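A single protein chain has been removed from this complex, and every other one stays in its place.
This part shows chain A:
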Amino acid sequence: LPVLTVENAEKVLALALDKPFTGKPDTVIEPEVEGGEEEPPAEEEGAEPVEKPPKLTEADRLALAIQDIDFDTAVVPKGSYALNEAHVVVPSSDFKGLGATEATGLTKYAHFRPPSSIASLRALARTDAEFYSTFLDPLEADLPRGCWAVRQDPSATLVTLRSLVWPGYSAFHVPGTSKYGGAYFGYATKCNDLAFML
């Protein structure tokens, strides 16, 4: 997938596409531009003509969608990642899993993304940050409240979290072990009406 630059991301957002993906990454998503509008500036002596930027394709839209979905999801149990002494986020070697009952609580999960909430930024900035596991954004602060559905399977050996904002994303954790993960299967349609549906 192409690496998304800030300008391309803004262009894709400005297009405000709401049709589903076609499935062909080469599909051009930008509408045809009139020839007169994009004339390259007058050539100066010796200067090279400015090239027209390549059109945005569905691959760019996909890259943006993945970034959006990942920002809102990417669920990991709290304590599974820690800061080492070089202030780098690494998988915690001490993590042995959550308890079976505490794993059903939403408070024990966090987003694996650069923290943006004030509490986690503060925890990140401390000098003894290695002793904190709150440097990741918690899941319970996600709006609208109640946008995560937690399920425990009947034999109490697996906990699944399902996102209601991005229907199709599921994260799992096997309590008592260090197994966890998440995946998204869907049309990349965000449920914008969720606040009215809860």
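Brief remarks on what is shown
The definition used in the following text is that a contact is a pair of C-beta atoms (placed from the backbone, for glycine too) under 8 Å apart; a residue touches a chain by one contact, two chains touch by 3 or more; residues count from 1.
In this text, contacts and distances are computed from a predicted model.
Not shown: a single chain whose UniProt protein name, out of "Electron transfer flavoprotein subunit beta", "Tax1-binding protein 3", "Mitotic spindle assembly checkpoint protein MAD2A" or "Radial spokehead-like protein", is "Radial spokehead-like protein". Here the missing chain is touched by one residue of A:Thr57, A:Ser117 or A:Thr134, and it is A:Thr134. Listed for chain A, the residues touching the missing chain in the whole complex are 18-20, 79, 84-85, 90, 93-94, 96-102, 130-134, 146, 149, 151, 153-157, 162, 164, 167, 175-176, 185, 187, 189, 193, 196-198.
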